[in-house]
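For this view, one protein chain was removed and the others were kept in their places.
Moving on to subunit A:
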């Protein structure tokens, strides 16, 4: 237990422990998103992934996302953790848990969190295949340069 709301770690993530951090008496819904390492991407077999982060900034940006969620869906508690280092197929890369008074906001906030992570959190993954490796970037096909005010808010 580190008492944090967001963090980046090389240690395996425990969804149960993260869910317990958003569990509270005034919540009627807890929504959990677990991002895992997929074996095949567009027919190509991945052996394992390597995640790298700019840890200090990544945690700042995760906190920013948690704050944005609280503003947009008041009464939401958000806890997010992202793993770095080598991850094998089916390993958990990211866990997002949100608790809200009612279920609608829990789905919306959870979806918002993962999309924002893919936009503004400085974490990168490298796919390793049988015949090579490559850093993956720009999955959201955002334009190069600075995120718009809307994006970097």
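As a convention for this text, a contact is a pair of C-beta atoms (placed from the backbone, for glycine too) under 8 Å apart; a residue touches a chain by one contact, two chains touch by 3 or more; residues count from 1.
We take it that contacts and distances are computed from a predicted model.
Going by its UniProt record, the hidden chain of the complex is named "Molybdopterin synthase sulfur carrier subunit" among "Molybdopterin synthase sulfur carrier subunit", "ABC transporter substrate-binding protein", "TIGR03936 family radical SAM-associated protein" or "Cation:proton antiporter".
Across the entire complex, the residue among A:13, A:93 or A:109 in touch with the chain not shown is A:93.
Touching the omitted chain from subunit A are residues 35, 51-54, 56-58, 60, 82, 93-94, 114, 117-126, 135-139, 142, 144-147, 152.
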